[in-house]
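Here the complex is missing one protein chain, while the rest keep their positions.
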């Protein structure tokens, strides 16, 4: 099934892209997909600063199971204000 | 010697005036003059709410001795803001 | 700037004067006239000041706040005369490098103004009758 992945801030630079649509196995957890993405993007794998994530515009647990058309976002620790 | 007395807020209404120049004996304290003024102005003598005072635009102690041309102010508890 | 004035307060001017290249935070307090004084309805307030003394006392409070909290800029405007509902009677703007100090200093200043500055107010009721709030 397909999901959308969005990248922000320095994570966007590390990933070398702003967004992509990727194919993931049914039943995949957020954490497993982040692991998969890191395996394909060395910039993200080598990243030293923390990596945060959100699913469909909400913070979530890494164990959360993905659904078709979900929007997964990866980004640095926030620094608004 | 002469001093100026100014009245503000409801104290002005109680005193029936905004200001006056009065003659006071040398060596008079602030408290004694306030007592004298109250003796002459029944509106002030009958006042139930607190009466505050300042000398030359500063809060002061009632024991403070007055000098020629001093400005004594009588007013209610402040309610700025 | 520290001003006591009959004209409506100019917030834009107040805040511009508070900006500082070393400030990361500006906190501004406005005291606004609400349509209740306790449980009683009012249409406006009338403020009176002992102006020379009030300016001195506000200056002292501002100096204390700068000293105590190490803030950068502090500006205070207080209105006198008739102030209608939703209008500002007082406005205080404070800038500082970091936000905690600006919040603390701004709250300290309005608390002190309410306690120490010789300004008094009259509640104006819907019928037009005005009564000192002592």
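General observations
By written order: A, B and C. Residues from 1 in each chain.
Everything below uses one rule, namely that a contact is a pair of C-beta atoms (placed from the backbone, for glycine too) under 8 Å apart; a residue touches a chain by one contact, two chains touch by 3 or more.
Just so we're clear, the structure is a prediction, and the values are computed from it rather than from any experiment.
In terms of the touch definition stated at the top, the absent chain reaches A, C within the entire complex. Of the listed residues C:8, C:24, C:81 or C:126, the one in contact with the hidden chain in the full complex is C:24. Listed for chain A, the residues touching the missing chain in the whole complex are 6, 8-10, 13, 49-50, 54, 57-59, 73, 75-81. As for the chain not pictured, it touches chain C at residues 11-12, 15, 19-36, 85-86, 95, 97, 99, 102-103, 106-107, 110.
The rule is simple: only the chains that are shown with their structure count from here on.
When you average the Cα atoms of each chain and compare centres, the chain farthest from chain C turns out to be A.
Contact counts per chain pair peak at B-C.
Centres computed as Cα averages put chain A at a distance of 74 Å from chain B.
Centre-to-centre separation of chain B and chain C, using mean CA positions: 26 Å. One inter-chain figure worth recording: chain A and chain C are separated by 49 Å, centre to centre, where each centre is the mean of the chain's CA atoms.
Counting partners per residue, chain C has no residue that reaches two or more other chains.
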